[in-house]
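Missing here is one protein chain; the remaining ones are kept as they sit in the complex.
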Amino acid sequence: MAVERSLELSVPSRVEYIAVVRLVVSSLATARRALADDRIDDLKLAVSEACTNAIEANMEAGEDAPVVVSCWEAPERFEVCVADSGQGFDPDDLPQHPPVTDPERLNFERGLGIPLIRSLVDDVRFESGAEGTAVWMTLFGGPDYGDETSEIVRVVIAEQE
Amino acid sequence: MAVERSLELSVPSRVEYIAVVRLVVSSLATARRALADDRIDDLKLAVSEACTNAIEANMEAGEDAPVVVSCWEAPERFEVCVADSGQGFDPDDLPQHPPVTDPERLNFERGLGIPLIRSLVDDVRFESGAEGTAVWMTLFGGPDYGDETSEIVRVVIAEQE
Amino acid sequence: MELGLQVDDSRSPYTVLSVKGEVDVYSAPRLREKLVELVSEGHRQIVADLEGVDFLDSTGLGVLVGGLKRLRSHEGDLTLVCTQPRILKVFEITGLTTVFKISGSVDEATAS
Partner (left out) sequence: MELGLQVDDSRSPYTVLSVKGEVDVYSAPRLREKLVELVSEGHRQIVADLEGVDFLDSTGLGVLVGGLKRLRSHEGDLTLVCTQPRILKVFEITGLTTVFKISGSVDEATAS
């Protein structure tokens, strides 16, 4: 395989470490790849969302395990994998975001993370099972990003009542 | 032990990765500790020197192994460990920096790394053996740094011919 | 790395909340608390100045949506000030540009 691991970072499952992960991923992407700044911002946000989910998954599983972030490089792409030791999930069977009726719940508005990841990176793969989840996010050299906003727009329209 | 590992970063044994290590260590130290900026600069330089040596040690040993940098925190201190899989060395038996006579050799002037590390951090421990070396560098809260420049000054005086 | 939150109530009836730094799952709770506090103190026309925000994640979006709902339920409103492309983009791809009033400056947002 032409993809080579360039770096592995393992952080405690605590939200205050996500900023360090963002910094590492964006500085590595900046230093090592000919990626436009706005693509690096996309990757930074996607990785951040994946880390938020990974930390939550470890905490829910009562796992003291770290979140492990690895960066992989090939001539034509840059990949980041965010792995946890949580209980796994089915990314194709997420709740369908029903219109929210209880106003209190809005302060904890959720469910935008995975749609955002899908929109921001060129490719995303979920490897999820009982031992944990690995989210693989790929950026190719090009400046385009996908137009998969439909799911998000739907959520927001539901939000608008 | 009250010291808790906060983060572990493993990078390929290639010099272009040292910048990322510096960034991680300084951003973590900035975010997590009440350390003065100049102390963080000290730590950054010490860790950078240790990484330079670790990469060189892995390369000399023909090891494809990564350099593993871990950060450890306790209420009163911040520790960074830089570990390699090289052939080890005796930090108390380093060459005595004889005056340099061949001018060409000066372009590759060496031997300032470990004296710098000793000067910059509050405490340094070397754990070295046939399976590799771990350099532990500790910063305490205080703003002082040691005055162990004598060895370096000696080198430089030798340099001046 | 701490979130900067500064309140300016010199532009009555508007209250300007300037947000500085990275808004993520770690820092967003402080933003939520501040919004809740302002609403409970009676502020109704809040302008959140996001020009100093370097990063905004889905938790941050959720907090802003929550603030908007809370204000609207009190006959108030939440206007955002944002011109940075990388922050605007997050609102755009989530469709939230159609939910929030987004202004180009605090002056514009507070021009009655």
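Each chain gets a letter, A, B and C, in the order it is written, and its residues are counted from 1.
One rule holds in what follows: a contact is a pair of C-beta atoms (placed from the backbone, for glycine too) under 8 Å apart; a residue touches a chain by one contact, two chains touch by 3 or more.
Since we're looking at a predicted model, the values are computed, not measured.
J.: Out of B:S27, B:S119 or B:T138, which residue would touch the omitted chain in the full complex?
T.: Going through B:S27, B:S119 or B:T138 one by one, B:S119 is the residue touching the chain not shown.
J.: Could you tell me which of B:S10, B:S48 or B:S85 touches the chain that is not displayed?
T.: Spelled out, the listed residue whose C-beta touches the missing chain is B:S48.
J.: In the full complex, which bits of chain B touch the chain not displayed? Write them out.
T.: The list for chain B reads 15-16, 18-19, 22, 38, 41, 44-45, 48-49, 52, 55, 103, 106-110, 112-113, 115-116, 119-120, 149, 152-153, 155-157, 159-160.
Just so we're on the same page, only the chains that are shown with their structure count from here on.
J.: Can you pull out the chain pair that has more C-beta pairs in contact than any other?
T.: Looking across every pairing, the one with the most contacts is A-C.
J.: Mind checking the centre-to-centre distance between chain B and chain C? Centres are C-alpha means, answer in whole Å.
T.: A distance of 44 Å separates the two centres.
J.: Hey, what residues on chain A touch two or more of the other chains?
T.: 16, 19
J.: If you look at chain C, which of its residues touch at least two other chains?
T.: Expected reply: 1.
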